[in-house]
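Removed from the display is one protein chain of the complex; every other protein chain stays in position.
Note that the chains are named A, B and C in the order they appear, and that numbering of residues resets to 1 at the start of each chain.
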Amino acid sequence: MFGDYSLSDLGAIFAMQGFAGLILFSVFLLMALGLAIIFGQMGVINMAHGEFMILGAYVTWLTSNFFQAHLPALFGGYFFVAMVLAFFASGALGMLVEWGLIRHLYKRPLDTLLATWGLSLILQQCYRSIFGAREVGVDLPQWMLGSFQVTDAIQIPINGVFVMVLTILITCAVAYILYWSRWGRQVRAVVQNRVMAGAVGINTEKVDRYTFALGCGVAGVAGSAFTMIGSTGPTSGQLYIVDTFLVVVFGGAASLLGTIASAFTISQAQSTLEFFLSGSMAKVITLLAIVGILMLRPQGLFALKVRK
Amino acid sequence: MPIGHLQKDFLLAVEGLTVSFDGFKAVNNLSFYVDENEIRVIIGPNGAGKTTVLDLICGKTKASSGSIQFRGKELTKLKENDIVQAGIGRKFQTPSIYDDLTVFENLEISYPRGRSVFGALTFNRDSAVRERVQEVAEMVFLKDRLGMTADLLSHGQKQWLEIGMLLIQDPDLLMLDEPVAGMSVSERVKTAELLNRIIKGRSVLVIEHDMKFVEDIAHKVTVLHQGQVLAEGSMESVKANPKVVEVYLGH
Amino acid sequence: MFDTPRFANRSELLGIAVLAVLLLVILPLSLDVFRLNLVAKYLTYSFVALGLVLCWGCGGILSLGQGVFFGLGGYCMAMFLKLEASSAANTKIQSTPGIPDFMDWNQLTELPFFWKPFHSLTFAIVAVLVIPAIFALIVGAAMFKRRVGGVYFAIITQAIAAILTILIVGQQGYTGGINGITDLRTLKGWDIRTDHAKFILYFVEVGCLFVCIFAAQFIRHSKLGRILVAMRDKEDRVRFSGYSVANFKIFAFCAAAVLASIGGALFTLEVGFMSPSFVGIVPSIEMVIYTAVGGRMSILGAVYGTLIVNAAKTSFSESFPQLWLLGLGALFIAVVLAFPNGLAGIWRDLIQPRLDRFSRSPKPDAQWSQPMADKAPAE
Partner (left out) sequence: MTDEIDRDPPSPLRRKLLMGMAAAPMMGMLTRASFADVPATSAVNTTGLAVTDTDVTVGILHSITGTMAISETGSVEAEKLAISQINAAGGVLGRQIKFIQEDGASDWPTFAEKAKKLLVENKCAAVFGCWTSASRKAVLPVFEQYNGMLYYPTFYEGLEQSKNVIYTGQEATQQILAGLNWINTTKDAKTFYLLGSDYIWPRTSNKIARKHIENHLTGCKVVGEEYFPLGDTQFNSVINKIKLTKPDVIYAIIVGGSNVAFYKQLKAAGIDLSKQLLLTISVTEDEIDGIGGENIAGAYACMKYFQSLDNANNKAFVPAFKAMWGEKTVIGDVTQAAYLGPNLWKLTAEKAGSFDIDKIAAASPGVEFKGAPEGYVRIHENHHLWSRTRVGRARADGQYDVVFETPDLVEPNPFPKGYQ
C-alpha cells in the first residue's frame, strides 16, 4: 500500500501515526487511572466508572455555557476551571456513593460489581432526565482547536498534546499521592490489612472514602478532557467501561506502573492494527490478544510475586 | 547437612529445597527426611519458613529448585490434588472448613471416593460412607454435631473438624500446621490425646509453638531458622543446642 | 437423618409443584396468547438464571458473558429456521435465490460452509447443546487451569462478550450483522408464528424448563453440588482434599453454558428472531440480576426472580419508562445491599417461619439444605 508515496510522505505519516498511538495511550491511561485507584488499590469493581467520567463531561459543558453567558471574556480559560469543578463534582459524588453503597460491600467485591452497575443505570437515567436524551456539544476555546504545523505534512493536534500533558500531570500526581505521601502509605496499609491499619490508628473509613473519591475525581477530569475528542451523552460512559477494565487488569491490578505499561501496549497495538486493518478487526484482534495473554499470565503484566 | 543420599526407604525425602519470593529466599537449600510412622515436629522462630515448607510439600507453592520425594515419587511436579491422592494430607493454620456445609457434609467431601467430576455427580451416600463419617466424627468429638452448620462450631471444634476431614482421607503423611493454636487448655489436652490416637499407622509432620505440646508428641524435632535447618534431633538434644538457644532468646 | 434427597427436599418439591401449577394451569388460563408469549420469552431467560445459580450461586464463578451462550444457542436455532425460511421459492426475487436474504444483500452467492449442516434440525439441536459446551470448555479450561477466578474471570468473560458482539455485527454477510437473523417462519413446515403454535411452544418450553430444573436440582443435591459450595468457601481446602478444582469449575461453567444455550434456542423459537443485542454485556449482567433477585443459591428462586423482574419491567415500562430504569438500578442496589439472598432468602427468613408457626408441623428435613444459604457468600 505504500508503493505510490514519496519517502517524506511516509515519514510524515509514520510520525503522525506514532503520535496517534501516543494520544490513544494518553486516553487509555487517563480513563484507567481512576479505576486503577479504585479497583487496584481498593478492590472495588466500579462499573459506574464511565458515568463518573460523563459527570465530568457534563460539568465541563455547564461551565462552558456559564462562561459563554456570563464571562465571555474569560472563555479561553474556562477549561481549566471546568476540570477543577469536574474533579470536585465527581469526587463528591464518589464520596456519597462510598458512604451509601460501597462501604457495605468491601468484603464482597463481586457484589460491588452488581451494585455499581445498578448505580450506573440510575446515573444514566438521571443524566437523561436532567440534560436531555440528546448529546450535548461542548464548545472549546479557539486556542484548543486546530493543530501545530510541524512540517508541511506533519500536523500535531493541539488538543491531543493537551490530553497528553494532562495525563502526564495527573499520573505524576497520582503516583505521588499513592507512593510518596503519608496518605498514600495509609491507603496501602488499609488495602493490605484493614484490621491492623485500624488498630494502629489509621481512620480506615476516612481513607476508604477519600481514596474512592480520588478515583472518581480523576475519572471526572478524564471525562472533562474527553469532551475534546468524544461525545457527551447520557450513555456515552458505557463506551469506555470494557476498555478501561481491560487496561487495568492487563497491567496487573495493583500496580500503577503496570497500568501505564498496559495502556501503552494496548494503545500501540490497536493504533498500529487500525492502520493496517479495518477498525472493527483491529479492535477484535486487540481484545483477543489481551484475553489470550491474560489467560497465560492471569496476574497481569506487572504483578509482584507475593508470599501468601 | 550433607545431601548424602542414603538408600534407606524414607517416607518423605526433602533435598536441596529452595524457594524465593522476589529474591527473598524463604526456604534455602533445605533437606530433611521423615521415616514411616514418625512424628516430626518443626519448630523455629517466626518467619523461619515453617509454613512455607508445608506449602511446598503439598504443592501450594512451587519450589524454585530441589526435590521432594514421597515414597520415591517426585512431588514438585505434581498438582495439589494428585499430591493428596498420593497420600498426603494437610491441615492449615487457621481452621479451613466449609462454613456453609454441615459437619456431616464437611466430612463426607473428604471421603476418598468420587473425586472426579462424574464420580462426584454419581456419588451415592451409602452405608459405608455413613459409617465412616460417624466413626471419624466420634473420634474428633463431633458425633452429636453432625447435622449442624460448620459455621456455628467453636474455634476448637473447627480445628477438630479439619483434623477429622484429614482422618477420613486416611493419608500416609499427615501435616498439621499449629493444631492447638487458639485452643483452651482442656481442648489442648483433648487434642493431644486425639493426635496420639490418630498417628498410629502413619507419619505426621507438625508445626507447633507450644513446647509442652511438642515434648508430649515429638519423636524428633527439626529447628528451622531463616529457611535452613539449624538443628535436628530429639527434643532434649535440640533444647541443649546453643545455636537454638541463641536464635530463640536472641529474638 | 443423613439421607440426601436425590432431587429435592420437601419444601423444594412443594415449590416445584406450585411453579408447575402456576405455569401449566394458572397462567395459560388467565392470560391471552400475547401475554402468554411474553411469559414464554421471560422463561427463556430463566434457563440462563438456572445456570447462573449453579455456576455463580453455588460455585462462586461469576460469568458476565452468559449472553454469549444464550446467543450461541439462539443463533444455532435461528440458522436452521432461517435456512428453512429461505427456500428457493421464498427468495426468488434475490440475485441468488435459496440463501438467506442478508447474505444476498452482502453479495454472497453461495451458502457459507458452516451454514450448510444447519439444514438439518437434528444437527441444529445437537449444535445447541454441544457448541456452547465446547466453547465453555475451551474458555473454562484456559482460565481455571491457570487459576483465573473471581473478578478477573468476570472481566474476561465480559471482554469475550464484547469480542463476539463486534464479530457478529462486523461479519454481517455470515451472521446478519446488527439486525440479527430475522423473519423466521416455520419449523419443519409448521408455522411458528400463529397463536396456536405459540400456545404449544409455550408448553414445550415449560416442559424443557422442568427437565432443566430437575437436572439442576440433581446437580445441586449431588456431592458435586456440595463440592461447588465448598469450593466457593474454601477453594484450597477442596484442592487439598484431593479434588481438581479446575475440573469442577469447568463443569459448572459448561453446565451453565448449556442451560443458557437451551434458553437461547427456545427464545428464537418463541420470538421468531435472534439478534446480537443478547450477546453483549448489558443483557449478560441483567441476567445475573435475575438470579440475584431470585436468590443466588435457589434454583426455583431463579425462575421466580426472572419472571418477576421481567413482568415488572414490562408493566412499568409501558407506562413509566424513565421510572423503570431508576427502579431497575435501585433493585440491583437493594438486592445486593439488603437482600443478598434474594426472594428465596426473604421467603426463608420472613415467610416460612411464620407459616411454620402457623401450622406447627414438625419439619425434620425442610431445613435440610437451607443452612448453606444462610449468609451471603463472602467471595
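Couple of notes before you dig in:
As a working rule, contacts are C-beta pairs under 8 Å (C-beta built on N, C-alpha and C of every residue); 3 or more make two chains touch, one makes a residue touch a chain.
Computed from a predicted model, the values in this text were never measured in an experiment.
By the touch rule given at the top, the unshown chain touches A, C in the complete complex.
Note that of A:Thr116, A:Thr232 or A:Ser262, the residue touching the chain absent from this view is A:Thr232. Remark: the omitted chain is touched by one listed residue; of C:Gly180, C:Gly242 or C:Gly305 this is C:Gly180.
The set of chain C residues touching the chain not shown comprises 32, 34, 37-38, 41, 93, 95, 101-102, 104-107, 166, 169-170, 172, 177-180, 182-183, 193, 271-273, 275, 277-278, 314, 317-322, 324-325. The missing chain lies against chain A, touching residues 5, 9, 13, 16-17, 19-20, 23-24, 27, 125, 128, 132-140, 145-147, 149, 153, 155, 157-160, 228-236, 238-239, 270-271, 274-275, 278-280, 282-283.
In this text, only the chains that are shown with their structure count from here on.
Chain centres defined as mean CA positions place C nearest to the mean of all protein CA atoms.
At the far end from chain A, in terms of centres built from Cα atoms, lies B. Spacing of chain A relative to chain C, judged by their CA centroids, is 34 angstrom.
Chain centres here are Cα means. That of chain B falls 43 Å from that of chain C. Chain A and chain B, compared by their mean Cα positions, are separated by 48 Å. The touching residues of chain C, when paired with chain A in their complex, are 62, 64, 142-143, 146-148, 150-152, 154-156, 158-160, 162-163, 166-167, 169-170, 281, 285, 288-289, 292, 322, 325-326, 328-333, 335-337, 340, 376-379. Interface residues of chain A, counted against chain C in their complex, comprise 43, 45, 47, 101, 104-105, 107-111, 113-115, 117-122, 124-126, 128-129, 242, 245-246, 249, 280-281, 283-284, 287-288, 290-291, 294-296, 298.
Within the complex, the chain B residues that touch chain C are 58, 60, 79-81, 84-85, 89-90, 92, 96-102, 104-106, 108-110, 112, 114-117, 120-123, 125, 130, 133, 146-147, 149, 151, 162, 165, 169.
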